[in-house]
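Provided herewith is a single structure, encoded as structure tokens, for subsequent inquiry.
A protein chain is absent from this complex, but the other protein chains hold their places.
Chain nomenclature is as follows: A and B, assigned in order of appearance, with residue numbering initiated at 1 for each chain independently.
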Amino acid sequence: MSAAAAGPVGPVRGAVQRWTRVSAGFTTGFAGLIAAMALVPVALSGNAVQEMTTLLTFVLMAVMWNALAGYGGLVSVGLQAYIGLGAYATVWLANRGVSPYLAMVIATLFCGAVSLPLSFLVLRFRGAQFAIGTWVVAEALGIYVSFDSSLGAGTGTSLTQLDAYSQGSRQNYTYWLTLAMTVFFVGLLFVLLRSRLGSSLQAIRDDEEAAASVGVRVVAVKRILFVVAGLGCGAAGALTLANILFIEPTSIFSVNYSAYMIFMVLVGGLGTFEGPIIGAIIFYVIQNQFSSNGTWYLVALGATAIAFALFLPRGLWGELEARSGLRFMPLGYRLRAARASGEGGPPP
Amino acid sequence: MTWINDIVQGITLGGFYGLLACGLALMFGLMRIINLAHGDLAILGAYLVFLLLEHWHVSPFIGILPVLPVMLLLGYVLQRTLLERSLRSGLLVPLLTTFGLSIVIQNLLEQGFSPDVRSLGQNAGSIATSSWQITSKLSISTIGALTLGVAIVIFGLLQWFLSRTQAGRQMRATAQDPDTAELVGIDSRAVYAWATAIAVAIAAIAGMFLAIRSTFFPYAGPDNLIFAFEAVVIGGLGSSLWGALLGGILLGVAQTIGGQINPEYSILAGHLVFLLVLASPRGGLLTLGVGGLRRARAARGVTT
Partner (left out) sequence: MSLLAVESLELRHGLLEAVRGVELTLEEGETVALVGANGAGKTTLLRAIAGAHRPSGGRILFDGRDVTRLRAHDCVRLGISLVPEGRRLFGDLTVEENLLVGSQRRHGGHWTLETVLAAFPMLERLRDRRARTLSGGEQQATAIGRALIANPRLLLLDEVSLGLAPLAVEAVYESLATVIAQGATVLLVEQDLTRAVSVAERVICMLEGRFVLEGRRGELTREQITDAYFGLSRGAAA
């Protein structure tokens, strides 16, 4: 990057640049990774495919929670409402003859539709009222669902319609749908953040009242994020059902999901794009490697959370970004000084 | 007229919720910390009383007395080591810390005490089971009345402490503006630590009452936590401490009446009342009003 030798007076011509070499390289690599991941069912065993599906659902949940909390400043303790709704709506639809995988997609949309009116209730608040409000909504939904005997009531239910597929096919189709959904929502978030919405969000994060005073439609912006998170978590719920096959109200609507989301995002890096993905991978690894150790694994999980909170509060990616100034995803703006010949620096 | 009986029962249940919510409200009001480990600290208190009662056969009401200074110390240390540091990194980090703490406490309790469900009801003797027959239709359980009474006393003491003592004044000042509080000679870190100490000690008292009127086990913390949070939010944030008790009482009444309609509906009824209060214009029973809350937040430099 060449700097113009500007004099003490007179303007320096510059151009706003959104892509850097690093971010361009990384994005290309990322696209390659997704292509590679699509081939997983071909290359790996059924068990591994199922594990990868689990990992991807964690990534989806973490990215959604980060969208609300990291970018929207809304700490939700109630996204499990949509996880549960997504799962149960899938069962409901499948019981009425809808093909299971189509049912999952429709269930996702249903969750988005539910999140819209709910947003009018809870988006009046911030902070603790918002957090507890969303938690209570999730609990209430879970109890309500547990009354419905056609959905298995308190003992739970499963997506028996998936028995129509062989185990291998079911695992593969579930994986591909999960991959598609995860890529879709991560991509959707990326597009939103690059758009004017992204700048509005930054403004809101810095000073909500000041943002409103320059015309940022604060609540509308938050509502968009809220509905996206509802959609994404609805998808995660439907996919979790397809992955673990059996669900019950207390577990699929459990606040533990929120706790895991908090862990994944804060360990990975709140408010960063890459952070939740890293955090989901870490969480998945801890779950996988150590869950056989019973309660001690949980103690280790808790201790890890505390350690990160004390020593790496910005999360792994947050620390990396802060120290190196590296941005892998082209989400920011860079000002490039004009070249000596007078042109503005062109973006690639 | 069993409704009157239900309302009275709900009020005494609310006393317990209020007691559990008290420490939460204190920590949130002062430091904006949402303590996800609060329920587990209450259960820890119950287990400490249980431990004491294994060797020393007295009533839990006596057993709690030596446990209180231990919990005070625990709260103080917790604040000075974990929470103080977490607060400096932003308001979300304490969520992660208290989440971690919650899991650690639950699982250490299971390791130390086994997952068995226990109760301190027998140790409390007849108090746990007796009741006063006021009229033919109306009776109040002794333990319920006692819980409510203790809750009122504790809330009253705390309120008196905050309004009328120098230390309480300093706590209120620090809640408003910790930076300026330092400038007038208040050690804000010590203030925070004492607040957490008090909050944890009161949680232990709530835990003891839970153990007497009901049962407890290592993972019982989170079950009750949501009720405590509901009580705080129903009562209204940014207002006086009494809001948490009033919120608890409203929640208790809602749950009891809902349970009358159908035992399965009790908790859901509580949630619905919570959502109704939240949807109402003021958003809470004793809320300062949106302007007041925003002012209070602005004074703290908080936009979330």
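Keep in mind that, in the parts below, a residue touches a chain if its C-beta (ideal position, glycine included) is under 8 Å from a C-beta of that chain, and two chains touch if they have at least 3 such contacts.
Note that this is a predicted model, so its numbers are computed, not measured.
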Among the chains in view, which touch the chain not shown?
B
Have a look at B:186, B:237 or B:250 and name the one touching the chain we're not showing.
B:186
Omitted-chain contact residue, chosen from B:70, B:173 or B:272:
B:173
For subunit B, residues touching the missing partner are 166, 169-170, 172-173, 176-177, 179-188, 295-296, 299
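Simple rule for what comes next: only the chains that are shown with their structure count from here on.
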Applying the document's contact rule, which stretches of subunit B touch subunit A when the two form their complex?
28, 32, 34, 36, 82, 85-86, 89-90, 92-97, 99-104, 106-108, 110-111, 222, 226, 229-230, 232-233, 237, 264, 267-268, 271-272, 274-275, 278-279, 283-284, 297, 302-304
Contact footprint of subunit B on subunit A as seen in their complex
69, 73-75, 121-122, 124-129, 131-133, 135-137, 139-140, 143-144, 147, 205-209, 255, 259, 262-263, 266-267, 270, 295-296, 298-299, 301-310, 313-314
